[in-house]
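Below you'll find the structure, written out as structure tokens, and then a few comments.
The complex appears here without one of its protein chains, the remainder shown in place.
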Amino acid sequence: MIGMIMFGVALVMLMLGFPVAFTFGGVALFFGIFAEGMDLFAFMPYRIMSVMQNTVLMAVPLFIFMGVVLQRTRLAEQLLTSMGRLFGGLPGGLAISTILVGALLAASTGVVGASVVAMGLISLPVMLAHNYDKRLATGTICASGTLGQIVPPSIILIILGDVLGLPVGDLFKAAVMPGIVLIGLYIIYILVITRLKPQTAPAMPPDDSISRGKEIRDALLAIIPPLALIVVVLGSIFTGIATPTESSALGGVGAVVLAIIYRQFSFKMVWDAARDTVSVTAMVFAILIGATAFSMVFSYTGGDYLLEEWLLMLPGEQWGFIILAMLVILVLGFFIDFVEISFIIVPILAPVAEALGINMLWFAILVAMNLQTSFLTPPFGFALFYLKGVAPPNVKTTDIYKGILPFILLQILVLAMIIIFPEWFGMSATY
Amino acid sequence: AQDKFTLKLAETWGPNFPIFGDTTKRFAETVEKMSDGRLTIRIDSANKHKAPLGVFDMVKAGQYDMGHSASYYWKGKVPETLFFTSMPFGMNAMEQYAWFYHGGGMELMQEVYEPHNMLSFPGGNTGVQMGGWFRKEIKSLEDLQGLKMRIPGFAGEVFAEVGVNPTNIAPGELYTALERNTIDAVEWVGPALDLRLGFQQIADYYYTGWHEPATELQFLVNKRVWERLPADLQEIMRVAMRTASYDMLVHSQHENAKAWANIKQDYPNVQIKQFPEDIFQAMYDANKKLLTEAAEDSAIAKKIIDSQLSYQEQSRAYTDISERAYLNTMAEVE
């Protein structure tokens, strides 16, 4: 029960505005010492060490570095505004460009911290400069930055493959359609909302001095360099030159090379970019360390056993089970991170699902889709914290909370579609 | 009433990890039943303690009372721990168990673990591990030159000696790395566990094993905790660990056979291959050279290596006229 009380206390403490990472750590400290004694924290060096040796997370500083360099050299701005111009008088063009760039990043990595922060650096300033509604802008970025969880290659699918004993290749294939549908729905949503409320995402003003044809040609030319960079990153993965993590370093070095080509390079620029990268990276990892202290206290005070007990009370009938299991994961996703859910909750649910004759591949995709949502759900959605960490001061936490809501609803909609019409996605609910 | 005890066990594996995780569960069950509830084992998996390779330190420091892991993981800390898991071209499971229980292996193992305030017991065997998944066929030593392979530990050193480039890849990226030729080969465990990672979908050549002919897991017990237990509970622990180990060996055989049947049926692309003789010879020599170097570095390592080599020689001579002779006979008549 201590774990549950701790969540409540953490929630209240967060509202006081003290840095999120240390609020998690501090609250964990009090509850941990009170319930288990100081020695519980002897586990902390091990937990920090496991973050240090998690080389997949290396993509976080490296992609942030790429994002910062692109931003400092204004190449990112060029990419997005040019793409926005290609959409001509279409309102929401920048948001759609953001979703497309997010989808490309998603196909190169599955690390949410990396893509949300990189997208935040690259496209938030541009959208705000073009008078986009803060909520629409931040919601779009969080949602497209989190796409990496479902669009393969994805860490979460690999973990689920291991936990459920399913071949990773099958999972990757099965996740392609849901990913595409989700991206499509995001774009449709932008088109609809801008039709209803054009002022939330104004179209980029046409440049009257030049013809539309020249405008398009200029835009295409401007897209080439940064797009080439993305192609290098993606290409290095698809051709096997680099692992997804390593591709982030190619992106960082590539961004510096672009800066040289476009005469934007200086040692000061690189140094400043490194300093910004260190700040933002530290912000992301401090949250990870605070959160690991938090989940440590939660599980060592018996929170995991309590959860297990509750889960075993789920109904033993197919539809009831699926719906309640999805609700449980969605709600838990508000509070604990996806790795914990994959390792603690999924193994408890899996045998029940199997006994009900449920197709485990389908089940795994449902879980992955659901867990992706957990990054976005307030108050503990990490994607929201990460974006807040790089947003200008006039973007408030509440703006991000409100901005993300429609996208959460879209994700739940897709989840419901996969549940009700698995055949649309090339799957079946049972064997 | 008699005192009740609860021991906290940290395992290197995730929760519900097949075969390995079943071993600790079975051990805990046996202990609880045999002691009529006086001794309870609480298992914490890697997702809880987050330190799969911290089991040694945590049991040593007493943060956990016991652990379930594999001795060769501690090679970087205590080089001599390497020898109690499995050695390239070493003994098979039956021979190695005979060495542990009747050939002086247990005593040597305690000698290594004693200074670290721990006792170590055999903790279950995988049997012969497969030699790995390769995307290209290996026909000669030449084909191994510069081959990028995920192969950790001592076997990696042997491979390195014959020209392979051992490469580190995060487990989460292994599949993608192999699929896209970032690396050329992956060594994992055996059909039952390999199947889950899906390598059979992307690599056609599955090589037979030589590097880990009898991978033995281990139970680690903190010595102070062990000494606190009454003699009857100690004995119950001993019996339960030994039964759980035996059970894991046969469980591995069972699951691997089942998984192999599945692979054969569903993935006709997969071919079983054996390295050609010149490769084996080169690796055999490299292994010998590394063992000689290890024996020069430490007196106790020399003692263990000598014990293992002489025991293997004697034991193998009998295996040759019993198990091998029988399998050869079978191969002829079938």
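As written, the chains take the letters A and B, and residue 1 is the first residue of each chain.
We adopt the following convention: a contact is a pair of C-beta atoms (placed from the backbone, for glycine too) under 8 Å apart; a residue touches a chain by one contact, two chains touch by 3 or more.
To be clear about the criterion, contacts and distances are computed from a predicted model.
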{"item": "Which of \"Heme chaperone HemW\", \"NADH-quinone oxidoreductase subunit A\", \"TRAP transporter small permease protein\" or \"Transketolase\" matches, in UniProt, the chain that is not displayed", "value": "\"TRAP transporter small permease protein\""}
{"item": "Of A:Val270, A:Leu311 or A:Leu324, the residue in touch with the unshown chain", "value": "A:Val270"}
{"item": "Options A:Ser82, A:Thr194, A:Thr397 or A:Gln411, residue touching the unrepresented chain", "value": "A:Thr397"}
{"item": "Touch with the omitted chain, as defined above, among B:Lys25, B:Lys75, B:Arg135 or B:Lys223", "value": "B:Lys75"}
{"item": "Chain B residues touching the omitted chain (full complex)", "value": "57, 60-61, 72-78, 146, 148, 152-153, 156-157, 159-160, 165-168"}
{"item": "For chain A, the residues touching the chain missing from this view", "value": "14-23, 25-27, 29, 38, 41-42, 44-46, 48-49, 52-53, 55, 57-58, 61-62, 65, 68, 71, 120-121, 124-125, 236, 241-242, 245-246, 248-250, 252-253, 270-271, 274-287, 289, 293, 379, 385-386, 388-393, 395-398"}
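Assume only the chains that are shown with their structure count from here on.
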{"item": "Rounded Å distance between chain A and chain B, as computed from the means of their C-alpha atoms", "value": "37"}
{"item": "Chain A-facing residues of chain B, complex", "value": "14-16, 18, 45, 47-52, 54, 57-58, 61, 63, 168-170, 172-173, 175-177, 179-182, 195-198, 200-202"}
{"item": "Residue ranges of chain A in contact with chain B within the complex", "value": "39, 42-43, 46-47, 49-50, 54-56, 153, 155, 158-159, 161-163, 165-170, 237-245, 292, 296, 299-300, 304, 339-340, 343-344, 347"}
